[in-house]
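Removed: one protein chain of the complex. Kept in place: all other protein chains.
For reference, chains read A, B and C in written order, and residue numbers begin at 1 within each chain.
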Amino acid sequence: MKGFASDNYASAHPDVLAAVAEANAGHAASYGADRWTARAEELLRQHFGEHAVGFLVFNGTAANVLCLRAMCRPWESVVCAAGAHIDVDEGGAPEHVAGVKLDAVAAPAGKLTPELVAARLGRRGDEHAVQPRVVSIAQSTEVGTCYSVDELSALADVAHEHDMLLHVDGARLSNAAAALGVPLRALASDAGVDAVSYGGTKNGLLLGEAVVLLRPQLAEGFVYLRKQTMQLASKSRFLAAQFIALLEGDLWRRNAAHANAMAARLAAALDGAAGVRIVERVEANGVFAVIPAAATRILQADWRFYVWDPPSGSVRWMCSWDTTAEEVDAFAAAVRQACASTPGPC
Amino acid sequence: MKGFASDNYASAHPDVLAAVAEANAGHAASYGADRWTARAEELLRQHFGEHAVGFLVFNGTAANVLCLRAMCRPWESVVCAAGAHIDVDEGGAPEHVAGVKLDAVAAPAGKLTPELVAARLGRRGDEHAVQPRVVSIAQSTEVGTCYSVDELSALADVAHEHDMLLHVDGARLSNAAAALGVPLRALASDAGVDAVSYGGTKNGLLLGEAVVLLRPQLAEGFVYLRKQTMQLASKSRFLAAQFIALLEGDLWRRNAAHANAMAARLAAALDGAAGVRIVERVEANGVFAVIPAAATRILQADWRFYVWDPPSGSVRWMCSWDTTAEEVDAFAAAVRQACASTPGPC
Amino acid sequence: MKGFASDNYASAHPDVLAAVAEANAGHAASYGADRWTARAEELLRQHFGEHAVGFLVFNGTAANVLCLRAMCRPWESVVCAAGAHIDVDEGGAPEHVAGVKLDAVAAPAGKLTPELVAARLGRRGDEHAVQPRVVSIAQSTEVGTCYSVDELSALADVAHEHDMLLHVDGARLSNAAAALGVPLRALASDAGVDAVSYGGTKNGLLLGEAVVLLRPQLAEGFVYLRKQTMQLASKSRFLAAQFIALLEGDLWRRNAAHANAMAARLAAALDGAAGVRIVERVEANGVFAVIPAAATRILQADWRFYVWDPPSGSVRWMCSWDTTAEEVDAFAAAVRQACASTPGPC
Partner (left out) sequence: MKGFASDNYASAHPDVLAAVAEANAGHAASYGADRWTARAEELLRQHFGEHAVGFLVFNGTAANVLCLRAMCRPWESVVCAAGAHIDVDEGGAPEHVAGVKLDAVAAPAGKLTPELVAARLGRRGDEHAVQPRVVSIAQSTEVGTCYSVDELSALADVAHEHDMLLHVDGARLSNAAAALGVPLRALASDAGVDAVSYGGTKNGLLLGEAVVLLRPQLAEGFVYLRKQTMQLASKSRFLAAQFIALLEGDLWRRNAAHANAMAARLAAALDGAAGVRIVERVEANGVFAVIPAAATRILQADWRFYVWDPPSGSVRWMCSWDTTAEEVDAFAAAVRQACASTPGPC
């Protein structure tokens, strides 16, 4: 049963699997002292900026926690949007493992603004309060929207003005870059971003993410943090080979652009549909909509997707690199039918 | 360049890669709600005992830290052998992430005994001291020795008598089971062990380990710990498929037995060699020897291996599932030659 | 310069100092094995309920952190009111030291309700989310209001229905009990509260707080937690003697009732004053008001007090056991004069 539950329900891209198989040849030094890891790190530098230092890790929560550990001293805190993955979907890892406090701010469209950040800085220098050090945003956001390059730069500016750093949870950074039609570095070094959690898994890998640090001083001692945070792979080549498959050519962008196109196709197919209200701008690979609860129940008998916000009844439909136009069209037809036949407000 | 540096320099077994490819078919629910994960968990239960509950994780440090987190309250401590991986090779993760103190005890052949454990319990009930809660051992040990089933049972008994739990760091548990000619459960449930870090990576996987909890109460809430400890894979099927390849048949044992046999072959080939002193019993897949420092330098020009203990000059030669008899024989000849031509004590 | 800045600007009550001097007689066993500590623990039991187990600690942040450590496993979280001391005034200690995540909820009058708590429980059982375990409230609250006994009981009920525990940050519990005209136990055991941070410092001590655990199982291992959390006093008798002075007779209530009466006197004296708007009900020992910013500046030249909420311009006037009626009257007159002469909205 396929569906629109999550881009991590998707399989790995065949080229990724082929790259893993190719790397599976004889012995290689462990813990990253192999040629695949060196190449993956070089590619991360090419894509993210000449000062970028990349580190491969296992999953997205770890990438985020490691970025926070690299950026924060124990008394420092992180301003993020309410509903951010680090705030609500990481099992308390930022607090428990990184030991930092999050300050989650209600943010329209899931996006922080310079004004929202500035409003959280009133207690700088007060020893009773944690001290804001990091602005953390998701690009694309958890609700499928994107920060423009200008919006990113403005956030970097406000962060740096206040001696803070800008972190990007880029679990879907490729989707944002594809949507905006820019290279990855436009959303990283060039925009003044300081650290990125760069997502591979949702972009077509078996598993694997990268921490990309854009200020050299953040990388000091980072290898110790990665090891202590349990993210140093012994057979590192198998993570690295996947990133090579993604970044050597433009697979990262093709996969992301396809997923984005499928979300746009779905949104277009539902335009004007009775009982369907799309509640966030469709800028990446997700569609967020409110439909009647009864329609949700009908649809979930045949299609996988999640109710996003139970109180409002909003649902999330995610597209991935392997979503097909046929699936989108069939699902859109099913949604139209279910909603049309279902009474109730949406 | 191949060699004897580490069993994690080895590639993945072709059957493992094939299983990953087989699992790469269409969508699957993420975070373990897929049929591969269910099957892997079932196989872990079959191999470890009917009360065994298995959880897949990314690497060995994480498996160990998670076992300690499941077993210890914040004021409790862990008795382990000096030189244990958790004590010296995990970057402080047990202390920093699990928040527990380790009590590392000098242990001949890397093996704790009931007497060594009992000697650490003198401050039970003293509020100023951490309270011993876990006995943690490695099976096979970091120096290539194995606990017999009786030795394991005796440690479990002393632990349980004192309201403690027995943890086995089984990064090479398959090697121990193969060496002892017993099923995995003989080294787990049947011996009274409470929790196992079961290693896949060194046994032929791309990556992947399992936490296997043998007391139901230890598993309570464990899914939250795994998530918070950043070890929940979104595309869990790709970890699971590898474990299925390992455990569905006897690949785990074949891989381990072959590695063990290669170590035995190496030790036999060096028996009586001038300048070579094997310093630990060769019971699993590693050979530990003292050779002249000059011989080490000569050999390392052509072969990869590590100096294990710089002060004594001991070296470690590890064999893996893909070590060949030809490599062993060539290396043994090289060692004989290098040591014979090298003056100095060994 | 006296004033209305904080009840912790106050001195210690002379009886407290006398008790310390009385305890300073010869040697006494350290770490609580002395007769004063035993007596203080007995008095805590008498005041808080027959199952109450009391532990002396140094300050209020520590009392709160220790209560949370005793109640939460690592993946569990704490629902509290936005603006709670544990959320905004403890330097991240709950997150960093106890390792728990707080879920701060906007709460009118600083008071949680069963409905507000129930609305935070939507992700019970979801492994990606922290699991709510504690409802933490302040009594009296940070804005000078009190929970009635019925309100407390209702919160305890909703907590227990959902397998949660109720914690009371009682830095000013004596003020609440005095205000409500009830014994301390009416706000503790009798109301179904599970753990209390009982404040001594603001109630007339030199320093000293108590953790009072009302469920025996919470006290299991607590002595280790207290030691590890760096709250075990070696010369415990000097903390204990102060609590004896407070609790042996009714000093705790007299001190608190006086402070409450002074706040009521201040509020009454400002009733109808031009430019003064009291913004929270005056139920304990603090008065929260909005006055013109210019009036605040004029007044702060002569009197100590804090601006509470810079955006709204609200101020906090705290009374303590040693505030005098003369001070209140003089200050009220100054406020009337400053506000009357100052243009601007309040």
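We take it that a residue touches a chain if its C-beta (ideal position, glycine included) is under 8 Å from a C-beta of that chain, and two chains touch if they have at least 3 such contacts.
On a predicted model such as this, the values are computed, not experimentally measured, just so you know.
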item: Candidate in contact with the missing chain, chosen from C:R73, C:R120, C:K227 or C:R254; value: C:K227
item: Residue among C:L17, C:A261, C:A293 or C:A334 that touches the chain left out of view; value: C:L17
item: Contact residue for the chain not shown (choose from B:G181, B:G272 or B:P310); value: B:P310
item: Chain not shown: contacting residue from B:G99, B:G144, B:G170 or B:G313; value: B:G99
item: Touch list for chain A against the chain that is not drawn; value: 31, 69, 73-75, 99, 127-128, 130-131, 221, 223-228, 232
item: Hidden partner interface residues of chain C, rising order; value: 1-3, 5-6, 8-12, 14, 17, 20-21, 24-30, 58-62, 65, 90-93, 96-97, 201-202, 206-207, 224, 227-235, 238-239, 304, 322
item: Interface with the undisplayed chain - residues on chain B; value: 74-75, 77, 88-92, 95-96, 99-101, 122, 127-130, 310
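As a working rule, only the chains that are shown with their structure count from here on.
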item: Type of chain B:chain C copy interface by residue overlap (half), same or different; value: same
item: Centre distance in Å when chain A and chain C are each reduced to the mean of their C-alpha atoms; value: 41
item: Chain C residues counted as touching two or more neighbouring chains; value: 74-75, 99, 127-128, 130
